[in-house]
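Apart from one protein chain that is not included, each protein chain of the complex appears where it belongs.
Chain naming follows the written order as A and B, and within any one chain the residues start at number 1.
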Amino acid sequence: MKSKKSLVLILSIIISIFHMIPLYLLVSTAFKNDSDTSSKWRLPDYVFTGNFKNAWENAHLGSAFFNNIVITVTSVILVVIIGALASYPLARYQTKLNKFMYIVFISALIVPPLTILVPLYQFIVDLGGLNSYWAMIALNVTFNLPITIFLYTGFIGTIPRELDEAAMIDGASRIGLFFKIILPLLKPVTVTTIILSGVAVWNDYQFSVFFLQDSERLTITVALSQFFSQYNNNLGWVAAGSLLGMLPLTILYLFLQRYFIQGLSAGAVKD
Amino acid sequence: MQTELSHKSEISTIRDHNVINVKLRKKKVKSVFWINLLYLPALLLFCVFIFYPFFKGIVISFTNWDGYSQDYSWIGLENYKRMLADTNIGTVIKNTLIYGVGSTVLQNLIGLMYALLLNQSLKTRGLTRTIVYLPVIISPLIMGYIWYFIFQFNGGALNDIILLFRDKPVNLLSMPDVNVWIITFVNTFQFLGIAMTIYLAGLQSIPTDYYEAASLDGASSFSKFRHITLPMLAPSITINIVLNIIGGLKLFDVIVAMTNGGPGYASQSLSTMMYQTYFARQDAGYAASIGNLMFVLISIISLAALVYLRRREIAR
Partner (left out) sequence: MKKSLMIVMIVLLSIGIFGCSNGSDKTNASGGSVKLTVASSTADQGMKTALTDVVKAFEKENPDIKVDLQFPGSNYENILKMKMASNDLPDLFDTHGWAIKRYGNYLADLSGEKWAANLSDTIKPVITDDKGKLYALPLNEAKEGVLYNVDVLKKYNIEIPKTFDELVAASEKIVKESKGEVTPFYFAALDSWTIGQYFDYFANPLLISPKQNEAEALQNGSFDWTKWTFLPENFKKFYDKKLINQDMLTAKYVDEAKLFAENKLAFALHAPASIADVKKINPDAKMGVFPIPSIKAGDEPTFVGGERFTLGLWKDTKHAKEAKKLLDFIAKEDNIKKISDTTLAPAPFKGITAGGEFAPFYDQYKQNRVLPYFDRLYLPNGMWDVMCTLGQDLIAGNITPKEYSSKMKAEVERLSKK
């Protein structure tokens, strides 16, 4: 028994080390100054933070962070509200129409964003939505809805109907039922949605690169990729910029991860 | 608040009960049509931002539009005929399938192994789970760049190690059959965390008394895995496989960052080929038809997988 436990421990340590490799290389590069050409594996024996300052200033990460936060927070809130609302009838009233609608919603997962990019772009230009937050938010919300509806529908399906019935007998309306009974129970799957869609929106590249061209509206991934093509020979800056870009989400994940598995376990893996 | 708490405990007991019944009773609740209004906002968004441009894309595929002029002409099925004659499309479809199917197999096998391992009671398991999950959070484009610096020929981190054993560095990304798998590996590495987490969630929803009962019957741990774990994980397997197939077949950012589809067409996928055809070749009509091919391909494969897996779930 004990030997099994230590085997598991050793294995998990090996896994951890293996998966830390890219991050380790990123960190070791980010703290080196540019005249240091030692192997990427070697940690510097000094601490050099100039890369972070340079990356922050040259990639204009300040405004990029602001844009990302506005877009991500709004998109995620809307995805949660619209997704949860849409899933309730789909899960609870499984008429022929609603079964069809469910398939329609989920099939949008398959559409490659690239195929619709150009018609979409012309459409957004016609609406006057170029370089605007709302267009970007609407796009992000739309493309994160399929997976959200999938998870919420699955989760609501696991909530026993007896609860609904009991509440209805107590005189609650169907809508009141949703807000009073169902909504409070959706916490774990909501956390899952926040993490999944939050990551997708935060890292979005294909849409932001075309729809937010104004230099004050660049998002982090776009700002970093422009920075990359320009300073590729200055790896330290690039690495520092990447680290800065992933920081907020990492913190968010660390705070929310406790609920994450819980939400997945109910929303996705039961039917 | 109070009601919420009491409901919660109530639910968890009912839920446990339900797991044994597995399928929820589908009691017909009389439909009230107006409640369907709740999905109106979602439906509107889909129509405007997905379905409308999607159909417009289909229309473009019947033209010879160059992607920017105001004029173009109708050429019927010409683009699709060209696709049949395109000598590169075979390689590209093959690569796309490797990215899709290859990462799906890898992510599920490794993800399941990790989940089994990290489901054991262990002090460090939380930390390891977090570490495995972290790459999901990094933008795929940046992930691709990081791995480029590892596999790079000049001064790449991997070659630093290889040089300890032989005197010549290797250029793995230039080898047509190797680089496709390297990209598959990077995609797997990045999204392994999601597969693992879904499996962990699945494992945690298996009631422990199943195992206890099996132990009383003297079942070996392998047979417990075979007869309890695997069947109970069926829904997790389904969702994982379908999500990974769709993600892998649509793969784009990592390829761009690591090889840009090269050398030549050696690591091109349908999405990178579409992008290149659209912008660099100024051949939007053809690009749109490649996009439609991609849509059909993903639909067929993911639907086939879904139907097959759902049948197995029910048949168990």
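In this section, a contact is a pair of C-beta atoms (placed from the backbone, for glycine too) under 8 Å apart; a residue touches a chain by one contact, two chains touch by 3 or more.
Fair warning: this is a prediction, and the values are worked out from it, not measured in the lab.
In the complete complex, the residue from B:81, B:94, B:281 or B:312 that touches the missing chain is B:281.
The missing chain, though absent from the display, is touched by one residue of B:61, B:152 or B:205; that residue is B:152. In the full complex, chain A makes contact with the omitted chain through residues 78, 81-82, 85, 118, 121-122, 125-132, 134, 138, 141, 173, 175-176, 209-210, 213-216, 225-226, 229-230, 232-233. Panel shows chain B; residues 34, 37-38, 40-41, 44-45, 48, 64, 66-70, 152-154, 171, 173-174, 176, 259-260, 262-266, 276, 279-283 of it touch the chain omitted from the view.
In this section, only the chains that are shown with their structure count from here on.
Across the interface of their complex, chain B is touched by residues 5, 8-9, 11-13, 15-16, 19-23, 25-26, 29, 39-41, 82-83, 85-90, 92-95, 97-98, 101, 104-105, 107-112, 114-120, 123, 138-139, 141-143, 145, 147, 149, 157-164, 174-175, 178, 180-181, 184-185, 199, 202-203, 205-206, 220-221, 224-225, 228, 235, 238, 242, 245-246, 249-250, 253-254, 257, 260-262, 264-266, 268-271 of chain A.
The part of chain B that touches chain A in the complex is made up of residues 3-4, 7-8, 10-11, 14-15, 18-19, 24-27, 29, 31-32, 35-36, 38-39, 41-43, 45-46, 48-50, 52-54, 56-57, 60, 67, 114, 117-118, 120, 122, 124-125, 127-143, 145-147, 149-150, 155, 157, 160-161, 189, 197-198, 200-202, 204-205, 233, 235-236, 239, 243, 246, 250, 252-253, 271, 274-275, 278, 284, 288, 291-292, 294-295, 298-299, 302, 313.
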